[in-house]
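Only a single protein chain was left out; the remaining protein chains are all shown in position.
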Amino acid sequence: MDKTMSLPRAISTYLRDGDTVALEGFGHIVPVAAAHEIIRQGFTDLVLARMSCDVIVDQLLGANCLQGLISSFIANSSAGSLHELRRRIEKSDPKPLWFEEYSHGGMVARYQAGAAKLPFQPIASYRGSDLAAKNPRIKSVPDPYGGPGIHVVPALNPDLTIIHAQRADMHGNVQAWGMLGIQTEAAFAGRRLIVTVEEIVDEAVVRADPNRTIVPAHVVDAVVAVPRGSHPHSVQGYYDRDDEFSRQWSVLARDAAAVQDWLETNIRGTSDHDEFLATLGSDHFERLVIHDAYSTPVNYGGRA
Amino acid sequence: MDKTMSLPRAISTYLRDGDTVALEGFGHIVPVAAAHEIIRQGFTDLVLARMSCDVIVDQLLGANCLQGLISSFIANSSAGSLHELRRRIEKSDPKPLWFEEYSHGGMVARYQAGAAKLPFQPIASYRGSDLAAKNPRIKSVPDPYGGPGIHVVPALNPDLTIIHAQRADMHGNVQAWGMLGIQTEAAFAGRRLIVTVEEIVDEAVVRADPNRTIVPAHVVDAVVAVPRGSHPHSVQGYYDRDDEFSRQWSVLARDAAAVQDWLETNIRGTSDHDEFLATLGSDHFERLVIHDAYSTPVNYGGRA
Amino acid sequence: MTLSAHDTTETQTRNQICEITGSEVTSSELLAVHSARALAGRNVVFAGHGLPTLAVSLAQQTVSPDVEIVYESGVTGAKPPAMPRSISDSILVPGAASVMPMTHLFNYILQGQRIDVAFLGAAQVDKYGNLNSTLIGEDWEHPDSRLPGSGGAIEAMAGAAEIFLVMRRHTPRTFVESLDFVTSPGPKKAAEAETGSMPAGAGVTHVITDLGIMTRFDQDEELTLTAVHPGVDPAEAVRQTGWDLQVSSDLETTQSPTQSELTLLRESLDPTRIYLR
Partner (left out) sequence: MTLSAHDTTETQTRNQICEITGSEVTSSELLAVHSARALAGRNVVFAGHGLPTLAVSLAQQTVSPDVEIVYESGVTGAKPPAMPRSISDSILVPGAASVMPMTHLFNYILQGQRIDVAFLGAAQVDKYGNLNSTLIGEDWEHPDSRLPGSGGAIEAMAGAAEIFLVMRRHTPRTFVESLDFVTSPGPKKAAEAETGSMPAGAGVTHVITDLGIMTRFDQDEELTLTAVHPGVDPAEAVRQTGWDLQVSSDLETTQSPTQSELTLLRESLDPTRIYLR
């Protein structure tokens, strides 16, 4: 089944105002272009689930797309703070943000339970943490095998999950390598799933290395080719991370008006991801070029 | 750290009478040679954990190595029955067998909890099954999020886990492809871990494809090179399964005396795995030859 | 337990030419064709090797071109060059769309409710589609005959939207009033229990046998004989069923396998007749 479609169509087809949407990717293969398209289409009242925040969280907040956030790390990686987010939390400026907070382990457990259609997942790490005191959705169950009670976190089943990967075939068999984060679980946990990829490849490419598939076709609703769709985050084997962009964001976003200007010019003022990339300058990706380091083939041979 | 050692030394160093030992591998990359070495060294009173049984279960039973079995499928794959096992269960012949039974999903959940050092793992599938009624270790906990109570299975933490794989480096970084079964979880769940492999390779081979590693070095106690260590099961890219061997076993093992004769001649009468393989005949592996089907390389390149 | 294991260990004696159709069609071909037809509109199928694999392959080329097969060994979208000999045959791997670790298969695919239809077999089935693949006999500790056990059958029953049960041999010993052991409970049985998650799907909706087809759709509904194969007396199906089998007032006679279906099976899918015995 051909599930390829354009990014605007995929977002407009599978996202609704008020949805809980998971955008996952841990500093690598992050669906940035998809986040920008959500801004372009003006969605509102979304709840964003994202373990490790980054510039797109500030951008979605600045664009008034979000009413809530579910996360476990809310800095801009090693590049500084996310000031739009801090204004919302520290000062309710311009308005309050509903924020449900976990640790990374708690988010992993939530996605895992969601993917497995379990009501909750036990987790061993929350005893004595104020995080459990602050978040009423972190509960506990008795241990019927005689140990102490154990904390549990509830399943997370986003209405829509979006992930980015190196490649997929048109059916939706998704392949990724390098740091894989929580993408497989987020994909299975989602009620709907969009996958953006650097390249759509012939299914023979996928089938030459089936262990590399992180999400099988039947879980996927839409496959979208978006080259450089993860910028400013890296894609292993495709391009490097753009730390300068991320650092500049942490400077720029100290000024709320600058965030609005940036969104107006770079996102709302561009019609698609290619136009956004053009705003970076034509030689921008030259300094993000990577060297090649190909894996050695393994033998999948069997009985002929 | 060089963790390579001989199979006899690995087994004698890391196994004790009375241990719970997991031998995992789902019809592919099965630690058969290691099971035979356990027989040769005459271990007794072991409890074997093995999701999907096969000839080695009958052989370990016949050799009087086992007092108990934890499993979820006790036939000889598609090759027939395991008659030594059936005699033990149906007729306590020659003596009773302690048998703790789960479904595959239950075994997966037990290993997962064991690997994650959780006391138990919830599972959605046991409502109304006599399996839960028969097995008192399948319990339930309330759902603090308002759903019905849910079944749980206890963590499985074998004293020793043994798995087989295509290759590892001398430090114990283990790589496998094709059907991966529950090996990663069984490995992490084990208090001790032996990995037998078709080949010990230079660490540069492993490091050229780090996503292919299924168990990282620090989890491994011993790495043992045992070419053809999975026969009669297949190893993707190395050799095919030997269905004739498995079928013949189901015929042979109808006769308890024949099992004893076979063990005496083929296992106790051989000093190691190479001698065992020699009993199969020098041209035995010619009909198990596979064709080659190499994966296409992926680019792991990054910033140089 | 997937169909194939039970199938080959328990009932492989009845692979003679199927006389009841009055043709040269074998029982295996008949079951494969009707299983394939029942897959119309279903996309993700959990199957054992043998008949279910044949049925899915046939469906791909007839009623359900987008169907994706999932094996218990974690392989999806397999396109093996020859018929697999078991669900863990490594011939399934080269050219497959994915090979998942078993945690993903059991947690995210089966328990994750991603399967439209799971094919199962059983030693015994009752009128509500509860299945026994564990043992025969009264004494659970020392059964007369110890069978393979659940494998992933419990998870398939609990997680799949529908179960198709393929039974080569329709007899009162297999279609029973009361199971010796409830391995895989359908939703009615599960609802009667006191604890645990309810199954996600409808349980057994189709039973395809050498005599005909039974169906049920609602939790409390009994399996009803809705079709018999050409030449089969419905009374024979009733006689061969260990409970008082309901016969549909709209009882149909199944359409014999078409030449096109048989040609696909014999010449394209299983030319060496590994399963089309």
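To keep things simple, chains are lettered A, B and C as they appear, and every chain counts its residues starting from 1.
Here, a contact is a pair of C-beta atoms (placed from the backbone, for glycine too) under 8 Å apart; a residue touches a chain by one contact, two chains touch by 3 or more.
Keep in mind it's a predicted model, so treat the numbers as computed, not measured.
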Ask   = Touched by the hidden chain, which of the shown chains?
value = A, B
Query = Looking at the whole complex, which of B:8, B:148 or B:216 touches the chain that is not displayed?
reply = B:216
Message = Touch as defined at the start, partner being the missing chain; which of A:75, A:170 or A:280 qualifies?
response = A:75
Note = Among A:23, A:38, A:57 or A:132, contact with the omitted chain is made only by A:132
Remark   = Listed in rising order, the chain B residues that touch the chain left out are 1, 112, 115-119, 169, 171, 173, 184-185, 188, 203, 206-208, 210-211, 213, 215-219, 300-304
Task = For the chain that got dropped from the picture, name the residues of chain A it touches.
result = 26-28, 52, 71-75, 77-78, 80-81, 85-86, 89-92, 101-106, 108-109, 112, 123-132, 134, 140, 147-151, 177-182, 184-185, 234-236, 240-241, 243, 293
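The rule is simple: only the chains that are shown with their structure count from here on.
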Key: Most widely separated chain from chain C, with each centre as the mean of CA atoms   = A
Distance between chain centroids, defined by C-alpha means - chain A, chain C (Å) = 39
Ask   = Per the centroid of Cα atoms for each chain, what is the distance between chain A and chain B, given in Å?
value = 37
Query = If you average the CA atoms of chain B and of chain C, how far apart do the two points sit, in angstrom?
reply = 28
Message = Going by the contact rule already set, what residues in chain C reach two or more other chains?
response = 75, 89-90, 93-95, 99, 107, 111, 159, 197, 200
Key: Where chain B touches two or more other chains at once, by residue number   = 123-124, 140, 147, 150, 177-178, 180, 234, 236, 240, 293
